[in-house]
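For this depiction, one protein chain was excluded, whereas all remaining protein chains were kept in their positions.
Naming follows writing order (A and B), and every chain is counted from residue 1.
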Amino acid sequence: MFEATAQNRRNRKVEGLFRLLFLWMTCMLILPVALILGVLIVRGGPAISWEFLFTQPINNMTAGGILPALVGTVWLVVVALIASVPVGVAAALYLSEYAPDNRLTRAINLAIINLAGVPSIVHALFGLGAFVIFFRFGTSILAASLTLAVMTLPVVIVATRESLQTVPLAFREACWNMGATRWQTIRKIVLPNAISGILTGVILEVSRTSGETAPIMFTGAAFFLPFLPQGVLDQTMAMSLHLFVISTQVPDVPEHMPFGVALVLISMVLAMNGISIAFRVYLRGRKKW
Amino acid sequence: MSVPVRVSEAAGFAIEVEDLAIGYHGKPALSGVTLQVPTQEIFGIIGPANSGKTSFLRAINRMDLMTAGMEVSGSVRVEGRDVRSWRNPYALRQRIGVVFPLPVGLPLTIYDNVALSSRLRGTRKKADLDVIVERCLRRAALWDEVKDRLDSLGSLLSGGQQQRLTIARALSQDPSILLLDEFSIAVDPVTTMRIEEVLAELKSEMTIVLVTNLVQQARRLASRTAFFLTGELVEVTETETMFEGGAQDPRTTAYVEGKFG
Partner (left out) sequence: MPELAHAADRRDAAWWVDRAVRILVLAGGLSAIVFIAGIFVFITREGAGFVFDRFDFREFFGSPRWTPTSSHNPTYGALALIAGTASVTGLAMVVSVPFSLGAAIYIGEFATGRVRETLKVLVELLAAIPSVVWGFIGLSIMNPLIIQTFDVPVGLNVLNAGVILGLMAAPIMTTIAEDALKAVPDTYREAAEAMGATRWQVTFKVVLPAARNGLVAATLLGVGRGFGETMAVLMASGHSINLPTSPFDSVRALTATIAAELGETAAGSDHYGALFTLGIFLFLVTFAINFAADVFVRGGQRKHRRRGRRPAASANP
């Protein structure tokens, strides 16, 4: 009855072609990366052992493990989080719950976009000029972490704001109508329902922070430092910089070592992201209204 | 700007509105409204969609402070005092209960929903809260249905139950004024009738402003009724007069007779 006209058939064919084309383009973005990950696993996998993870590097970093770099990265990330999460959550609360639609709010939003867009090496210059030199923290975990904190602040702000926005306005209005202040509303209704989303954002920030290299190069990370940091004013090694150093700066490193470091680093980052994504999927499945 | 505290000449008015105009981002939504709501009676507001009824309610409890772009001019006096002279508008809102068109069960337990207002005002004792929760749920005709599951989420109740929960929550504020905004939109007729009975009882204790899309509901409950049309107050009269063909404006008669809207 509904006989397919030639026009119709042609349309369907073209539609199928376009569909294939776009699918192919999508795959072209994902497949190379999958291949690369495969290579990393094949060539870096053999390097990984308890000894590799938990001993000091020896022989000018051409042998031994990566312990100080691992521990250093943890230090950097933790201090950066302590500095940026409270500020980022506050900023997001302001933008989502308090800010009127005015010039100041637009300026804050523009500043956030730019903080996220400024090249990491410029953040490094800022960290050097501000934290290392001006505030006299020297090249230290503190200076490096603060640089990372400023750089990843937008990650926390954006994730927190998004998760605050998922709480329906009707809930807020119901509270306000009862005479609750904005803060009471936030504390009783908004935050309890947004906290897991905020956590997702924080995990994302951990992932981002642990992979950054340029911002810590001149502010606190050292090429080679065969002992563990004792406090925030010490310098430290870091995974990301360690990968850069042993793959470009040190001669005669056996090939499996940088592959091993790259594999550990990327596993850390992807694991964090995976947790964050899994968490989000879980939250979406759990209905509270 | 200091507004003198004025004792209303006729102490019998809970709300006095003079030359009220409301706009959003410069676009007028309601203008030139002057009316008085007598204490302890049900005051009906009828009118088709977009006639400014909700905006009117929002101006009474100063929700313009919480709404981007909402501008209010003219004066609204609650219990004789201009609402804009309140230094703590939250305290003003505590005295005014609000029920919305779509029920809002907060994502808290049923118990916490009803106890929230008292807790915000510093009541901590479990025994006191228990009393308040039971009393308010009973008055909202919800107690029997939920008394065995007070710790389940209020936001997951059925629409009709959530609406009664919203009313219980409003009552828990112990308000002197109750604003109801088309409460029956998302509620089945049986529940609507039950809530109407509750309202008829409540009017001996508080002033009720009932915005409704059902003209017959206003006729059943309200002693005076205002008719709003496209951002204007057409008229306010005794409900009986309005429905018995005594309206001054032909548009009012046409609306209550169901000729438009």
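The rule is simple: a contact is a pair of C-beta atoms (placed from the backbone, for glycine too) under 8 Å apart; a residue touches a chain by one contact, two chains touch by 3 or more.
Predicted model only: the values in this text are computed from it and were never measured.
S.K.: Counting the whole assembly, list the visible chains that the omitted chain makes contact with.
M.R.: A, B
S.K.: Check each of A:Val14, A:Leu53, A:Ile82 or A:Ile195 against the chain that is not shown and name the one that touches it.
M.R.: Answer from the full complex: A:Val14 touches the omitted chain.
S.K.: Among B:Thr34, B:Ser73, B:Asn88 or B:Ser152, which residue is in contact with the omitted chain in the full complex?
M.R.: If we include the chain that is not displayed, B:Asn88 is the one touching it.
S.K.: Spell out, residue by residue, where the missing chain touches chain A.
M.R.: Interface with the chain not displayed, on the chain A side: 11-12, 14-15, 18-19, 21-26, 28-30, 32-33, 36, 39-40, 86-95, 97-99, 105, 107-108, 110-115, 117-126, 128-130, 133-134, 150, 153-154, 157, 181-184, 186, 207-208, 210-214, 217-218, 240-241, 243-244, 247-248, 255, 258-259, 262, 265-266, 269-270, 272-274, 277.
S.K.: Would you write out the residues of chain B that touch the absent chain, in ascending order?
M.R.: Within chain B, the residues that touch the unshown chain are 5-8, 11, 23-24, 27-29, 39, 49-50, 52-55, 67-70, 78-81, 86-88, 90-92, 94-95, 101, 120, 176, 231.
Here is the rule we use: only the chains that are shown with their structure count from here on.
S.K.: Approximately how many whole Å separate the CA-defined centres of chain A and chain B?
M.R.: Computed value for the inter-centroid distance: 48 Å.
S.K.: Okay, in this complex, where on chain B does chain A touch?
M.R.: Its residues touching chain A are 61, 63, 66, 68-69, 90-98, 100, 102, 104-108, 116-117, 120, 153, 155-156, 166, 169-170, 173.
S.K.: Hey, which residues of chain A end up touching chain B in the complex?
M.R.: Counting only chain A, the residues touching chain B are 100-101, 170-171, 173-182, 184, 188-189, 192-193, 287-289.
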